[in-house]
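After this line comes chain A, so read on.
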Amino acid sequence: MSDSDPTTLRAAGLSKTYGRGSGAVEALRDVSLTLGAGRSLVLLGRSGSGKSTLLNLLGAMDTPSSGAIEVEGRDLAGLSPGEQTLFRRRRLGFVFQSFHLIPSLDVLHNAAVPWMLDGAFDAGARESLAGLLGRLGLAGKLDRYPDELSGGQRQRVAIARALARSPALVLADEPTGNLDKRTGEQILDVLDELRRERRFAMVLATHDDAAAARCDERLVLEDGAAIENSTLVRAAGAAVA
Partner candidate 1 sequence: MSGSGGSGSGLFGLARRLVLGDARRHPAAMLLTVFGIALGSAVVVGIDAAVAACLSGFERAVTDLAGESQHRVVARGGGLSDDDFIGLRLAEPELSLTPIIDRRALVDGVRVRFVGVDIFTYRSLESIENLGDQIEDGAYERWQTEPGTLLVVEPLAASLGVGAGDAVTVTGSLGDREAEIVATIGLAPPANASVTDLVVADIATAQELLGIPGTLDRIEARFESDAERAALVAALPETLELATTESAAARLEELIAAYRMNLLALSMMAAFVAVFIVYNASLVGVQRRRDSIAALRAVGASPGQIARVYLAEAAAVGLVGGAIGLLCGRVLAELMVGFIAGTINDLYGGVTPTSLALGWLAIGKGMSVAVGSALLGAAIPILAASRVPPVHAMSGTITAHRSRRWVSALGVAGVASLAVSLVVWLLTERSILAGYAIAATAWLGFALATPALVGLVARAAGVLGRGRLPLLLAASDLRRALGIGGIAASAMMLAMGMNIAIASTVGSFRGTVLDWLDSRYQADLYVAPEVAIDHGIPAALTAGARSAIESELASSGGDVLYYRNTQGEVFDAGSTRPVVLTVTDLEASESGGLIPLAAPLVGGGLEPGGQVYVSQPLARKIGVAPGDLVRMPSPTGVVEARVRGVFHDFVADRGAVLMDFALYRDRWADDRVDAAHVTFEAGTDLAAARASWAAGIGTEHELAIQDHAELRSETRRIFDRTFRITDVLLWLSGLVAIAGLAGALLALAVSRRQEFAVLSAVGAGAGDLAWRLAAEAVLLGAAAVLISIVAGTTLAEILAKVIQVRSFGWTINTSPQPLAWAAAAGFALVGSALAIVMPLRVLSRTRPAEALRHE
Partner candidate 2 sequence: MSRWVCFVLILAVSLARAQSGLTNEDGYLLADEPRAWDFPRDFGRHDGFSIEWWYLTGNVAAEDGREFGFQITFFRSELTPRVGERPDASGWRTDELYFAHAAISDLGGETFWHDERSSRGHPRLASASDETMDVRLLDWSLRLEGDTLVMRAGGGDHAIDLRARMTREPMLQGPGGLNSKGGDVGQASYYYSLTRLETSGTLTIGGEAVRVRGSAWMDQEFSSNQLADNQRGWDWFCIQLADGRDVMAYQLRTDDGSEAYRFASVRDPGGTVRYLSPEQIAFRPGSAWRSPDTGAAYPQSWTIEIEGLPGLNVRSRMVGQELTGGSASDIAYFEGATEILDPEGRRIGVGYVEMTGYDRSIADEF
């Protein structure tokens, strides 16, 4: 990977405190990171170490108590709630451990939700989405409903939904957590392949060492603080160079 890749994600000094006064809990403390287009970052840490909090902040679903996040050079703090919503819809993709598919929509339309919210699910979008679903091995299952699919298939649908609008950044929260090992690996293979092809940045939270080993960068959290952060080392190196 080249250092000249444009930076997709830059976070500086992120902290998040829940509650106030003596009952306050510091879920995240002064975390910074940076990630280039097409690169992947694994987020490691035990339960409660702050992984989910960080993902929520990066995904514009929650706002940091202090610090700043830039995606493709835009400061998320400067966005109104409505703009954040649009930003999520058009520039971010989410993949969750428990899929979060809409049970009353079939495969094609689950994946098409980000398009449909914009009223833009036209023939072109349909064609490219069908192609993507085909790549994900769902070619014959476009009219199935989530409860008719296996876990791996569900997660593939979720991936298709996350990638539907060609996001700049994909946030994946334990995407293989509910899958058996073999299926999990297949999912990760597909994600890697598509990432390289489409050059989106990806942040992957996981406990799975095999999954972690695939990633370009590592960020390890403990009690809300980064105890290992390869992205900054690289960034520092780049600055020195």
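Inclusion criterion for the candidates: all candidates are chains of the complex that A comes from, given by their letters.
What we mean here is this: a residue touches a chain if its C-beta (ideal position, glycine included) is under 8 Å from a C-beta of that chain, and two chains touch if they have at least 3 such contacts; residues count from 1.
Since this is a predicted model, take the numbers as computed values, not measurements.
Novice: Scan 1 or 2 and return whichever one touches chain A in the complex.
Specialist: In this complex, among candidates 1 or 2, chain A touches 1.
Novice: Which stretch or stretches of chain A touch candidate 1 in the complex?
Specialist: Within the complex, chain A touches candidate 1 at residues 56, 59, 61-62, 82, 85-90, 92, 94, 96, 98, 100-109, 113-123, 142-143, 145, 147, 161-162.
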